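The block that comes next holds chain A.
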Amino acid sequence: MTAAQWIGGLLVLAGIPFLLLGTLGLLRFPDVYPRLHALAKSDNVGLGLVCIGLGVQSGSLTLLLKLVLIWVLMLIASATAAGLIARTALARGLRPWGT
Partner candidate 1 sequence: MVYLSLTGVLFVLGLHGLFTARNLLRRLLSLNILTTSVFLLFVVMARLAEPLDNVPHAIVLTGIVITVSTTAVALALVVRIAGRMREEDVGAAADTRGDVE
Partner candidate 2 sequence: MIPETAGPVILFSLPLAAAITVFIRPRWSVPVTLGASGVLLAAAVWVVGVVLQQGAWRHDIGGWTAPLGIGWNVDGLSAALLLLTAAVGLAGAVFHASRPAPLATVRDPRFFWPLWLFLWGGLNALFLAADLFNVYVALELVSIASVGLIGLAGGSAQAAAWRYLLATLLGSTIYLFGVALLYGRYAALDLALLTDGVERDGVTAVAAALMTLGLLLKAAVFPLHFWLPAAHGRAPPAVSAVLSAVVIAAGYYLLVRLWFGPFAPLLGTGVATLLGLLGAAAVLWGGLLALLQRRLKMLIAYSTVSQFGYGLLVFPLAAAGAAHPAWTGAVTLVLAHGLAKAALFLAAGAIVLRHGIDRLEALGGDQRGATLAWVAFAIASASLVGLPPTGGFLGKWWLAQAALATGGYFWLAILMVGTGFTAAYLWRALQAAVRPGREAGIDPATLSAALGLAALSLALSAAALGLAAPVLGVLLDAGPGAPG
Partner candidate 3 sequence: MTELYPAVAVLLLINIVVGMVRILRGPTAADRMLAAEMFATSAVVIVLLMAFGTDNLTLIDVALIFALLAALASVTFVSRAWSAMTRSRAAPECLDDEGEGKP
C-alpha cells in the first residue's frame, strides 16, 4: 500500500465520527436551532474529510475535483438551508431553547 492510500484511508476514517456526531446532535439537542448548528458543522466537516480522503486515495486529479465539487455543493445546500430554516423558524415564532 502506498502512502497516499494510507493517508486517504485515514482521512476517510477520520471523517466518519463527525457524521455520527451530527446525528447525535440531531437526536440529543433540545430544539431546532442547536440541531441546525450541529448538522451544519459536523456533517460538512465529515463529508469534506471523506471527499478529500477518497480523492487522495484515488490519486487522480479529475476525481479529486469531482469529489470537491460534491463537497462544495453540499456545503452550499446545507448553508442555505440552515440559514433559511433558522430565519423562517424565527419568523414563525419558534423560541430558541432557554430564552
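How were these picked? Simply put, all candidates are chains of the complex that A comes from, given by their letters.
Following the convention adopted for this analysis, contacts are C-beta pairs under 8 Å (C-beta built on N, C-alpha and C of every residue); 3 or more make two chains touch, one makes a residue touch a chain; residues count from 1.
Bear in mind that the values here come from a model prediction, so they are computed numbers and not experimental data.
Visitor: Could you sort through 1, 2 or 3 and say which touches chain A in this complex?
Guide: My answer, from the options 1, 2 or 3, is 3.
Visitor: Please output the residues of chain A touching candidate 3 within their complex, sorted ascending.
Guide: Against candidate 3, chain A makes touches at 1, 5-6, 8-10, 12-13, 15-16, 19-20, 22-23, 26-27, 32, 35-36, 39, 43, 46-47, 50-51, 54, 57-58, 63, 66-67, 69-71, 73-74, 76-78, 80-81, 84-85, 88-89, 91-92, 94.
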